[in-house]
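Every protein chain of the complex appears in place save one, which is left out.
To keep things simple, chains are lettered A and B as they appear, and every chain counts its residues starting from 1.
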Amino acid sequence: MPLLDIRNISIRFGGLLAVDGFSMEMGKNDICALIGPNGAGKTTVFNMLTGVYKPTLGTIWLDGESIGGLKPYAITKKGVARTFQNIRLMKSLSVLENVKISYIYQTKCNLAESVLHLPRYYREEEKVEKDSMELLRVFHLDGKKDELAANLPYGEQRRLEIARALATHPKLLLLDEPAAGMNPQETEALAELIRRIRKQFNLAILLIEHDMRLVMSVCERIVVLDYGRIIAEGAPDEIRNDPKVIEAYLGGEASHAKN
Amino acid sequence: MKKHLTKLLIFLAASAVLFIVLQMLISANIINAYYKRILMTICINVILALSANLVINYTGQLTLGHSAFMAIGAYGAAAIYKAGVPFVVSLLFGSLIAAVSGFLIGLPTLRLKGDYLAITTLGFCQIIVVLLQNIPQLGGAQGFAGIPGKTTFAWVFFSMILTIVVLHNVVGSRQGRAMVSVREDEIAAGAMGINTTRYKVMAFTVSAFFAGLAGGLYAFLMMFINPTMFDYFKSMDLVIYVVLGGNGAFAGCIASTAILTVLPEALRFLNNYRMVIYPLLLIVIMILRVKNIRLARLKGFFRKFRKGGENDAAA
Partner (left out) sequence: MSFVEFLQQLINGLSLGSVYALIALGYTMVYGIIGLINFAHCDIYMVGAYIGFFAATSLGLPFVPTLILAMVGSAVVGVLVERVAYRPLRKASSISLLITAMGVSLLLENGFNAVFSSTPRSYPHNILQQKNITLGPVHTDSLHLIILGVSVLLMILLQFIIYRTRIGKAMRATSADKDAAALMGINVDWVISVTFAIGSALAGAAGVLVGILYSSIDPYMGIQPGIKAFTAAVFGGIGLIPGAFLGGLMLGVIETFVTAWYSPLAGAIGFIVLIAILIVKPSGLLGKKASEKV
């Protein structure tokens, strides 16, 4: 059984059919990418996967459970985490506090235990602190744990967002344009990070990306979207040479990625 | 764990000392009845302000109707006391039904955003006032009289300390973290597995409990309550205390509440013009705050200039 099974989802906003008949499967440890021109519907697919929108048609299955139409927080609890196209960090909180947010749903201390500082409160706070710091270490952000998220340089903000998403212990991680605004060295480091995350945390990763360098070097399978429909699907080499894709989107970038 | 306990013990010890000092001054009549009344009002207002602070500054929900919960607590405690229930239990009862109202009102309204939420909470407040004006058993528009003066300085002071400790623990817990995440970015919070509605309602309910407690204490201090004491002007006062107190830290909130409670009293010598100078001061303070922020940024800008490349190297 695939980890993620998207069957024929469509979504209509008033008169606009933003996504039409999108289907895709992902295995437990796959790294795939969703590419396409701006406005093709990629983030809309993400939003349907994470419960921000409810598909008008079709179903979404995660590990055999239907998740289409559930509220975002419920889907996160089932094991899907995401980052956002426009970084949505909690700006006035510190780096450490941002990561701790993801542990709220995973801890059980109720209000009375919290107020009375019963043993479970201390136990859980300690564990959350320890686990969060460990995660920050993996992302080389532990030195800045008390820094305000708003004060981090752009690249570190993107890393923090990924760390925060990973802190929810997902089975599937959705990254929305993680390489946006990065230079080639940073993008290479990001590629390395993605590969490492897949191995270390044993999960599947789905990217939305415009940076073909990253996509070609990291993904096993690519799905191409244009005007809400899938126009091609396959391994990086197949996509690179697909005339439909080249016409819709890649153009000269494909040859650059080869080199 | 040790760190928490130590901090708590120091705080409690300091509070005990403060209480003893103040109580001695009161008993010796150095603090006379008039000032004692002011002190007690400060304590009650601090309970109110800290409770509103939880919703407004920590959870980021602007509520303009918080005094409704105070009213429910006041009337609830007074009414059930008249029915023969002991004082402490009456206070608890008032707080609990205020909390229940907070829950019931919060559930449908907290799906509204920003200004819609603000006006709806204001609406609920006015509805409660009108409701109370039309219940003859509670005295109607004439008010509820004949409440014994059971509230003492000790009661309000210790209730205030209790409020501070409980709310401080709420804020430092995973629930408090969830509330802050709602304020920061509801969508991101949802994406990290947080049921934002649940925590918004929780903040509302907890804060309504303490507003109800304050209301009960107030009823047994004033010995007379009527619905217009709890109308939207009272809610506005609370919002002003909370916002002027800064971005939520308890010390700032307590300080601003104390100052703003005393200010109208201190201006009494101005008679009729007192209530003209007070809002004028308010406006001037608000304008100065903005200018100050701009001034601080300007200072930072010049500092960078003078230190030359030093700051750039660090960045």
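Throughout what follows, a residue touches a chain if its C-beta (ideal position, glycine included) is under 8 Å from a C-beta of that chain, and two chains touch if they have at least 3 such contacts.
This is a predicted model, so every value here is computed, not measured.
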Among the chains presented, those that the missing one touches: A, B
Touching the absent chain when the full complex is considered, from B:Leu122, B:Leu138, B:Val201 or B:Cys253: B:Leu122
Residues belonging to chain A that touch the chain removed from view: 43, 47, 52, 84, 86
Where the unshown chain meets chain B, residue by residue: 62, 108-109, 111-113, 115-116, 118-120, 122-124, 126-127, 130-131, 133-134, 187, 232, 236, 239-240, 243-244, 272-273, 275-276, 278-280, 282-283, 286-287, 289-291
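FYI, only the chains that are shown with their structure count from here on.
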Whole-Å gap separating chain A and chain B, where each centre is the average of the chain's CA atoms: 40
Residues of chain B touching chain A in the complex: 1, 4, 166, 169-170, 173-178, 180-181, 184-185, 187-196, 202, 206
Of chain A, residues touching chain B in the complex: 50-52, 71-73, 76-77, 81-82, 84, 88-93, 97, 100-107, 109, 111, 114-117, 121-122, 124, 128, 164-165, 167-168
